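As you look at this complex, bear in mind that one protein chain is not there, while each of the others sits in place.
Entry: subunit A
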Amino acid sequence: MDFSYSEDRRMLADTLGRYLQQRYPIETRHRISGSEAGWSPEQWAALAELGVVGALFAEDAGGFGGDGFDIAALFEQLGKALVVEPFLGALMAGRALASAGGQEELIGEIISGSTILAFAHEEPQSHYDLTEVATRAERSGDGWTLTGAKSVVPQAEAADQILVSARIGGASGEQGIGLFLVDAKSSGLSIRGYPLIDGGRGGEVTLRDAPATLVAEDGFALIEDAVAAGIVALCWEAVGIMDALKRDTLDYLRTRKQFGVPIGKFQALQHRMATVALEIEQARSAAINAADALGGDRKRRERAVSAAKYTIGRAGTIVAEEAIQMHGGIGMTWELPLSHHAKRLTMIGHQLGDEDHHLARFTALGLAA
């Protein structure tokens, strides 16, 4: 058994951590996050140059990573620094494209940073259910056109290419869901972008007879795998954030004085801090389990991923709320990075399934065994 990262991973994670500390401090992050675009092409280019995008792809896809723990090591750093750049889309859409095969050129562009991807699967009515796809795909000459709506797509406006799920057949269930690439500039595709409460931007993607290229006709397995990778990424982003919240809260408990003593002397707070630390370690273990299961067989992977997302959702709320509470009034302010960590951590619970969704899914997967 070995719970340390491999040498290569550690080096890349350290390099990324140092880069973000120097080039992506909280003021820079806020400036990027609040800008009209909500992301930074310069940062993206620099981060791609560092190899951060390439490390999300397996060697046979042209990358040099792609393993659960590669994703873990990088997203942990991205979480700490509250990075709003479009990594999740690159990971999820890129992974599905790589598994589908035949997309070497595009993946090369993604890894080099010149093409940006978004993954558009969830729909206004779907409430985390991966099989709820109402967007329809129709054949049109040699190609396809898509009609439907996709909701809250992270950094949709930043994307050059959007990977979209749409029904080729059937009205419900896993069968008949295809995956398509749509050029972001194509006629028939429109994006209504907006700021997100935790920083960066998202968008509602509307498709009206939008021309599309088929990637996979039977796409559900690819979608599930991409979502699993996305969940591993979000869980590790959350772990990075929770560590930052823990560090900042411990600092505050040591330095803030009331009644003539550091507030960390109050047993009421000591016990709560202990619970926070415990929850974070359990969450880290859940995230390790999920990263470990990512490359494995479907059943084990999906159970581990749902277990992790449930755990992170539950722990995330506790850690975010306690970190604010133990800071008192100052924890409520925009000025403190802590409040932004707390918001992002909370909102991770709203991406790719919340704790209730994954608790029910974990149970269902177990019963189906």
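To be clear about the criterion, contacts are C-beta pairs under 8 Å (C-beta built on N, C-alpha and C of every residue); 3 or more make two chains touch, one makes a residue touch a chain; residues count from 1.
Following the convention adopted for this analysis, contacts and distances are computed from a predicted model.
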| item | value |
| --- | --- |
| Listed names "Cytochrome c oxidase subunit 2A", "Energy-coupling factor ABC transporter ATP-binding protein", "Isovaleryl-CoA dehydrogenase" or "Ligase-associated DNA damage response exonuclease", matching UniProt entry of the absent chain | "Isovaleryl-CoA dehydrogenase" |
| Sole contact to the chain not displayed, among A:Glu76, A:Glu122, A:Glu157 or A:Glu224 | A:Glu122 |
| Of A:Tyr5, A:Phe64 or A:Phe266, the one touching the omitted chain in the full complex | A:Phe266 |
| Contact residue for the chain not shown (choose from A:Gln21, A:Ser35, A:Ser140 or A:Gln258) | A:Gln258 |
| Subunit A residues touching the omitted chain (full complex) | 122, 124-125, 127-129, 151-152, 192, 194-198, 202, 204, 257-260, 266, 268-269, 317, 321, 324-325, 328-329, 331-335, 339-340, 342-343, 346-347, 349-351, 354, 356-357, 359-360 |
